[in-house]
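Take a look at the following structure, please.
One chain of protein is taken out of this complex; the other chains stay put.
This part shows chain A:
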Amino acid sequence: MTRRHVAVIGAGPAGLAAAEAALGAGARVTLIDSEEQPGGQYHRMLPEPYAATHPERLQHGWNAFDRRRRRVLAHPRCAWWPRTAVWALERPDPGTPGPPRVHLLRGPADGGGRSRHVLEPGALVLAVGAHDRVLPFPGWELPGVFTAGAAQALAKGERVVVGDRVVVAGTGPFLLPVAGSLLEAGSRVLEVLEANPAATVARGWLRRPWELPAQAAKLPELVEYAADLAGHRVPYRTGRTVIEARGADQVEEVVIARLRADWSVVPGSERTVPVDALCVTHGFSPRLELAVAAGCALRAVSSGEFVAVDRDQRTSCPGVYAAGEITGIAGAQAARAEGALAGWVAGGGDSRLPALLALRRSRDQGRAFARRLARAHPIGGQWPGWLRPRTVICRCEETDYDALRRAATGQAGADPRVIRLRTRAGLGPCQARVCGPTVAELTERLSGEAAGRQVQGLPAASPHRRPIAQPIRLGELAAPPERIPNSDTEEWS
């Protein structure tokens, strides 16, 4: 029989659920991830040689995840492509139905000899997740300053201790599990600093309190983390943050200050704390480059841009579905529900199936919870107040705030793309994944010019536009692809 071929990009909670549901709908699935193991950031697994006997100790929902992982990977209609990078999506000609072609590189990213492949799936599910967002501050480029996600990955994935005396700062509930992972790995966490004042956090969390129990499967988890911190006598302070990291070759001390609700610094409140590591998080940036390459419409909310989807996780682009953090930062439960919906519908399943109601409810509760989080942990508008002229904004190219300011305030050069070209902000190896949203925000503030205006035929200056989504060696690019025949019509025995 003819089966639809669904390519799922990303094997975290959303992608794995999508693969399982698409298989359940009768499709055959190619599940693609850059890592060696499924799980994504959430269920980060130890590399097999180092596998601990009890990985579940650091993991919530491990057993359910493990069962699903085994079911999907062992399924006869599932092809699992680990260590595979999607370097480009190629949109079909206008008016031609179907999702973009998927250009892949298979093999270890740091090894030679990756092979190039092209998939022509009948449907595409994007479940590529998010990475940490970190606002710049003086000294954030020093060794010893980690994104919270990187620190957690080191602690969970490789059991590396980032430092003995660690401060965790930023905003959002992610501060708690990060501090927990650090404690588990043996670090001493001196303080956990939530930048928003207690009143902001409480107002956000307690808005429409009667809805909270239904939304918050995560609550017990957070309470557990909080109890863990208390057990280790780690103070959790609100309305405070690290406004500067100092040190010669490595962070040696941090300056902590009190913040008002708009994140302006309360003068005279600064104090200095000796540390040997600092972990920072200001929420998450969805990985939008593949959605942008596919041509999916985005929606802007107060906390940033996300992929716009309908009730069945369809994007604006025919045959392309999105699930998980790229549609909104709503946690693993919502990601799983979105993934299951996306996979089922992408796989040709009936979207009127009554069982989908529960999935949609679970997703909607997750999203409501995400809105609650966004209200409780906003980024205060006055954060650029702690920048100094020499504060590095783009770490790859070492563009400082003053260079950006001078480029953005000259009338002739105020176009966002031109500012980037003249200052090189965002043009380095990370291709603006770290600084992109920050540079876009700062240039818009400095020049008064909105980023991303569309000119016919030229792409908008989106910080997420990366036609080459992953680095590809010239030799790999020059070689012809090993085309996988079939596409949508091949019989799967």
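Following the convention adopted for this analysis, contacts are C-beta pairs under 8 Å (C-beta built on N, C-alpha and C of every residue); 3 or more make two chains touch, one makes a residue touch a chain; residues count from 1.
Everything below uses one rule, namely that contacts and distances are computed from a predicted model.
One chain of the complex is hidden; its UniProt record names it "FAD-binding oxidoreductase", one of "Electron transfer flavoprotein subunit alpha", "Aspartyl/glutamyl-tRNA(Asn/Gln) amidotransferase subunit C", "FAD-binding oxidoreductase" or "ABC-type dipeptide transporter".
For the options A:Leu23, A:Val72, A:Ala88 or A:Val439, the residue in contact with the chain missing from this view is A:Ala88. Annotation: of A:Ala79, A:Ala226, A:Ala261 or A:Ile472, A:Ile472 touches the absent chain (contact as defined above). Within the complete assembly, residues 88, 90-91, 103, 112, 118, 397, 406, 410-418, 421-422, 424, 427-429, 431, 449, 453, 455-459, 461, 466-468, 471-475, 477-480 of chain A touch the chain that is not shown.
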